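A single protein chain has been removed from this complex, and every other one stays in its place.
The first chain written gets the first letter, and so on, giving A, B and C; residue counts start at 1 in each chain.
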Amino acid sequence: MTAAPVTVRVQRGDFDLATEVQALSAGRHDIGAVVTFSGLCRDEAGTLSALELEHYPGMAEAEITRICDEAINRFGLQAATAIHRYGKIAPGENIVLVITASPHRQAAFDGANFIMDFLKTSAPFWKKEHGNDGTAGGWVSAKDEDDSARDRWSD
Amino acid sequence: MTAAPVTVRVQRGDFDLATEVQALSAGRHDIGAVVTFSGLCRDEAGTLSALELEHYPGMAEAEITRICDEAINRFGLQAATAIHRYGKIAPGENIVLVITASPHRQAAFDGANFIMDFLKTSAPFWKKEHGNDGTAGGWVSAKDEDDSARDRWSD
Amino acid sequence: MASVNLVYFAWVRERIGRGEETLELPDTVVTAGDLLAHLKTLGEEYEAALEHENVIRVAINQEHVDHDETIAGAREIALFPPMTGG
Partner (left out) sequence: MASVNLVYFAWVRERIGRGEETLELPDTVVTAGDLLAHLKTLGEEYEAALEHENVIRVAINQEHVDHDETIAGAREIALFPPMTGG
């Protein structure tokens, strides 16, 4: 197990990047690198009114915490934060935030990358598309490339 | 050459992470992933009063811009920002910020990682340590591992 | 017969037509895979939801399990499609 602080939240509302980075790093002099990943609702075609994120309350938090703990142990992170939103999210809005801190840069990069790969493939969230024309579109399909991205971390 | 916006600044004062991310992504619906890297002044031993960053004015901006342009072309980034501070920087303070944006997450991770590796080894900055006891310590030595990190991007 | 709470998400929930239910399971249902097979006998909504059994993910007490794992001790079993968060 790890003594590094882990912050995990699943919430409807938006998050503030600067506030979360500050909470993770303020007052510490031992952190050399902080990496953040923000995942946004993307709509290049202009046909999307919103993504609707469904989640499994309880398990979502538990699974993300397991992923963060694993990343901390594997990469020697000093802290990790993961926040995932649910509900309707409009194009351009935030969906997910991951923050990692470490003494040196590569661990922070790898830790955030690892957390995102597992979050995509094992955290219980599902996306449904709502179209600009009022239609409730289909459920987004899981991508093989997300499984491949996860599998590259296997030893 | 690239049409993706590049923001490069070399400045004495601090930067604000949220402001810079906002400037890069506001009003866009085509960005799916934003990665930020913050490099901080680290002092685990508690013996450092400050790092002093010297730079080569003009070339520092030009070289960082070249690195960002290369990253944009190589990884298909939608935008890149790199801000590097100079002057005296106390433990816990920011030294450098890199931000990348792309449709999908791996390009944003790789782009920020690439920019940091080249920024470390080819942007004209030099660090000098100032000790808590009033001594001006030595110049920080370049690390072989930074050259190795850069060289892994060679095709 | 054991009683277990079942929860469904995303298109599994939509096709079955409810988000949760409590069912009595016959003793012949030992593994998660057995559970899926049993549910498919309960009506066409279950058949439609679980048609492609191999893509259905199962969590017991909020942890992922393979289809061949036992459901013994399960308070809550969740069935859902592959995840698409992040």
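Details
Just so we're on the same page, contacts are C-beta pairs under 8 Å (C-beta built on N, C-alpha and C of every residue); 3 or more make two chains touch, one makes a residue touch a chain.
Please read all numbers here as calculations on a predicted model, not as lab measurements.
The chain that is not displayed touches the following shown chains in the complete assembly: B. Only one residue from B:Pro5, B:Gly76, B:Pro103 or B:Pro124 touches the chain missing from this view: B:Pro124. Along subunit B, the points of touch with the absent chain fall at residues 39, 53-56, 58-59, 62-63, 84, 95-96, 116, 119-128, 139-142.
We take it that only the chains that are shown with their structure count from here on.
Chains that touch both subunit A and subunit C: there are none. With centres computed as the average of Cα coordinates, no chain lies farther from subunit C than B. Chain geometry summary: the mean Cα position of subunit A and that of subunit C are 26 Å apart. Inter-chain centre distance (subunit B to subunit C, centres taken as mean C-alpha positions): 48 Å.
Among the residues of subunit C, those in touch with two or more other chains are 86. Touching of two or more other chains is recorded for residues 105 of subunit B.
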